[in-house]
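All protein chains of the complex are present and in place, except for one that has been dropped.
As written, the chains take the letters A, B and C, and residue 1 is the first residue of each chain.
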Amino acid sequence: MSAERTKKRSMAVEIWQRLLRNKMAMLGLVILVALALSAVFADVIADYDTKVVAQNISERLQGPSAAHWFGTDEFGRDIFARIVHGGRVSLVVGLISVSVSLLVGGSLGAFAGFYGGRVDNVIMRVMDVFLAVPSILLAITIVAALGTNLVNVMLAIGVSNTPNFARIVRAAVMGVKDQEFVESARAIGTSNTEIIFREILPNCMAPIIVQSTLSVASAILSTASLSFIGLGVQPPDPEWGAMLSSGRNFLRDAMHLTLFPGLAIVVTILALNLLGDGLRDALDPRLKQ
Amino acid sequence: MRKLVSVLIAGAMCVSLLTACGGSSGPSSSGGADSGAAAEGSGAGSAQAVGSSMINIGIKADLTSLDPHNHNDTISAYATRHIYNNLVKLMPDNTFAGNLAESWEFKDDVTVEFTLKEGIKFHNGETLTSEDVKFSLERQKESPKVGHLVSMIDSVEVVDDTHFIIHMNTPSNALISSLNHSGCAIMCKSYVEGLEAEGKTVEDAPMGCGPYKFEEWNPGASFTLVKFDDYFDPETAAQNDGLVFKVIPEESARTIALETGELDMVIDLNTTDANRVRDNASLALDECDSTHVEYLALNVEKAPFDNKLVRQALNYAVKKDDIVIAAIDGEGDPFHNYIGTAAIGYYDTAVDYEYNPDKAKELLAEAGYADGFTFNCYLAGEIRARSATIIQANLAELGITMNIEQMEASTFYERTGKGEHDSCIAGWVANAEPDNTYRPLFISANAGAGGNRSFYKNPEVDKLVDDAAVNRDPAAVQKDYETILQTVSDDAIWVPLYTKKGLVARNKDLQGFVISPISMHDFYGVHY
Amino acid sequence: MHKYVIKRLLMLIPVIVGVSFLVFFIMSLAPGDTARMILGDDAPIEAVEALREELGLNDPVLVRYAHYMLDLLHGDLGTSYKSNRPVFSEIAARFPATFRLSFWGMLFAVALSIPIGIISATRQYSIADSISMVLALLGVATPNFWLGLMLIIAFSLNLRWFPSGGAEGWKSLVLPVITLGTGCMANITRTTRSSMLEVIRQDYIRTAKAKGVSHSKVINKHALKNALIPVVTVIGLQFGALLGGAVLTEAVFAWPGLGTYLVNSIKAKDTPAVLGCVIIFSICFSIVNLGVDLLYAYIDPRIKSKYK
Partner (left out) sequence: MAEKQYCIDIKDLAVKFTTMDGVVHAINGVDLKIEKGKTLGLVGETGAGKTTTALSILRLIPNPPGEITSGTIVLEEKNIFEYTEKEMEAIRGKQVSMIFQDPMTSLNPVMTVGDQIAEVIQLHENVDAKGALEKAKEMLEMVGIPGNRAGEYPHQFSGGMKQRVIIAMALVCNPHLLIADEPTTALDVTIQAQVLDLMQKLKEKYGTSMLMITHDLGIVAEVCDEVSIMYAGRIVEHGTLEDIFNRTSHPYTEGLFGSLPNIEKREEELKPIPGLMPDPTNLPAGCPFHPRCVYCQEICKSRVPAQTHLSDTHTVACLAYEEGTGVSLGGKHS
């Protein structure tokens, strides 16, 4: 037992070391850690009451300056402070909503792919039904029925992404399930659930990681499209997607209103994907050079 | 080879990104580009004038119906008001003149006799008769969408081809103004009956006696009207060959299309773009005071807004100047009245609470809310969210927490209709009939879903509204409305926020356009 | 094979039943005043109530659903609450534009992302790899409306190369197609890359090289076809999403498609219109996915043998 634990730990150490040697992945990790830190210490970087929500109409729509690094928005609020604080919400929304769809969609897809036949048919048809319902309709309904708050927004985005994860995981599982190591696990009497989660899924990580990292991007952008119809984070709280959408009207006069939150999203996505690629390479011994 | 392709792709992307940024990198460079662009645009405009003079008009949404009895929205009315004609028309001085009707006369409180103009032709060549009017008004009464406008009509009695009598079931001052509404368009009886006998609908081939004939409709994209050559009235006959209404939902894209010359006019210009149009030498901006009022409705049934002092305190606490800037880019005025200045039925008797946070604090203390309180504010739409954000910050200074809850418009209607809100932000654009404003907004019966989102119930006001609707003495009507405005503003059931200007942008060379304060613009006079 | 196709098409029936029920349920769950939305602010409350009655909005959900399904059995998609016109004709008027935009958008994305993915995979960790991956990610992280408006400002307002909107002629297609396609590029590029990376390590690629097949032919003939399967899956998924998800692009470019119609119908709580769109989307989506599966069979003989 303890030997196995040691083995596991040493594998984790090995994966970590491989990751350490991947410069791009490290860049991604550093950026993410920096973002996470700035989100955690947002209050230290910029005070909420005096910087984030305090309005000054006479200073509205100003370009970047020494006083306001990223300029000011339509209420004269400091965009830098709002991006720092908005990162809290955006990162949480992105990560949690993707976790929801990964957990639900991934499990359903794995069962569908593993058992095949009728189970597959039922699960995937249900997923088809969900896929056919426009995500905006789901979002509007969930938010309208349960109320406009962050949890419901995450739930809405997570639910609408679920079928995609189910499909991708199912396809990956189908590709792996007939391989020998699965047969051998079955031969020694491992339970089906254990086979799925301990043997098959770890070998399907590549497409799952790629899909997850990309989905965080679309989740954050989804908050922007929900903001268009007013269903995202409520004023005066800052959130990147909402900042993007409210800046849209000022695109030609004050592009910094959309540029900086847009950049924040791009940098986050880039970092997530660099790390995701690195993780995939580190997890997948076949891709090791 | 492969390398080359990749370099080319990367290069192309960089170039496109660079040009994109270059186009908007700074005010000076983009200003330069604009004026160059606009010069070309006017060139395009005059080129059109030489050939066929179709006027391209940018609108933000598509029409819903070409049957005047099947819609009640401004955009569909752009089409139906030009295809069909009404018995009366609204003049710039807010009086009504005959349109298809030569004249009318109140025989008593519930009987009105009309005389039609002679020899008016429908687009199919038939002549308009009293039978057509009777048919149209009766058809309208059946309509769930616009039937309520003529609910006071009991029957239409045809006297002869050009004479008919409208019998009302109750005295009403709203009859004539309602007949001006796009829902009261006059259709051709034989044509509609023939169409319906074939299993078709008016939607398929609308036909009336208006200055334009229907040409085509591309759902979601555009609809086109062309000039009707046998139109009866030279004064309101088309001065152009036709109108093309183009649907461009995105605000900035609509302005850009005007700058590039793809459009000749933009209705309901985005306030952000107003200065851009003013600064553009080849464009012109038509502005007018409107009948619009934007307001924060306080639900008087919910504490603490059941306390008049608290409601008045809020009226003192909100900095309307900031809202005008943040919500509509200064394209309007801070407002204290309950009906738009340009509206029929506007009187300057409302109490003006000037911005005075100290006074607000006093009143709150007097009401027992010195430490503030928490309430919610329902709203739909981005502009209202901006207003709310300012109000929220103003009230925060008094220790009041306002939680904004944005929702879909349909959700908003339902939830505010049921009175779930403490407060909500709404707007009102008055039309030509004051009763259509006072009745939904202020009477008890309309509390909630009927339009009175303050749930204000004052029998005194109810009585005044009813009297104004039927009293034939204009002075008494005016007194009624003045009293109502004075009462509701003193009760402070709203915090009126601002009134937005009417804005229509057009090519500078385009002439003959008269902007309408109630957004019922006529386009027949427009020409290069 | 055609037996399989028929089986798959029959599978549509439970999906449509499920989708319509779910949408009906969802639409009735969310609060919203349809009649008030149609009549506007100034209609008296009696008129709103009368309209509600006329539209059958006061009936219980299940009754309304039963009515709807009965009509659907006769091939009738119902009548829009808002416009009072048959939903089918409303959709038929807008569907071609939506399809055209999605099709070309997807073609644009595929035409760019597959080569980029291949280049990245064959030069893993090179500068070209990093650049193309960053560009692909920029594509997915750039909001549609932002890119769309930027393209309009650059190519329509400043350069005057393309119209700023509308759907007339090929020129009006260019900017919306780029905007829409860019968003899908990232996923396809990355899937191509990782699938290609997987495939070019396979033994049969070594076999092909040992046979004397040139590098480019190894990639384009031996590797690509094997690598395409996951790529085709992603393309199918994205194409389905495109059909219904081009709302913002449609709005920016004034493209008269179904996306805008759907969103407006949702906002108006126009249940028949929403259902009609959703049913049409699910049929399209199923057909696209069937096409994807048939494409699998065409690409991979192993899968083909399973369909028999």
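Methods note: a residue touches a chain if its C-beta (ideal position, glycine included) is under 8 Å from a C-beta of that chain, and two chains touch if they have at least 3 such contacts.
Please read all numbers here as calculations on a predicted model, not as lab measurements.
> Just name the one of C:25, C:161 or C:204 that touches the chain not displayed here.
In the full complex, the listed residue that touches the missing chain is C:204.
> Residues of chain C in contact with the chain that isn't shown?
202-204, 206-215, 222, 225-226, 299-302, 305
Here, only the chains that are shown with their structure count from here on.
> With chains as vertices joined when they touch, what's the shape: line, ring, star, complete or other?
complete
> Farthest chain from chain B, comparing Cα centres?
It is A.
> Could you please state the distance in Å, as a whole number, between where the Cα atoms of chain A are centred and where those of chain B are centred?
42
> Can you pull out the residues of chain A that are in contact with at least two other chains?
Answer for chain A, listing residues that touch two or more other chains: 140, 144, 228-229, 245, 248, 251-252.
> Counting only residues that touch at least 2 other chains, which ones in chain C make the list?
Each of 30-32, 145, 149-150, 153, 267 in chain C touches at least two other chains.
> In the complex of these two chains, what residues of chain A are touching chain C?
24, 121, 125-126, 128-138, 140-141, 144-145, 164, 167-168, 171, 206-207, 210, 214, 217-218, 221, 224-225, 228-229, 244-245, 248, 251-252, 258, 262, 265-266, 269-270, 273, 277, 280, 286-287
> Considering only the defined contacts, which chain B positions touch chain A in the complex?
Residues of chain B touching chain A: 24, 27, 30, 251-252, 270, 272-273, 276, 321-322, 325-326, 379-382, 385-386, 388-390, 392-393, 403-408, 411.
> For the complex, which residues does chain C have touching chain A?
Those residues of chain C that touch chain A are 11, 14-15, 18-19, 22-23, 26-27, 29-32, 130, 133-134, 137-138, 140-143, 145-146, 149-150, 153, 186-187, 190-191, 194, 197-198, 201, 230, 233, 237, 240, 244-245, 247-248, 262-263, 266-267, 274, 277-279, 281-282, 285-286, 289.
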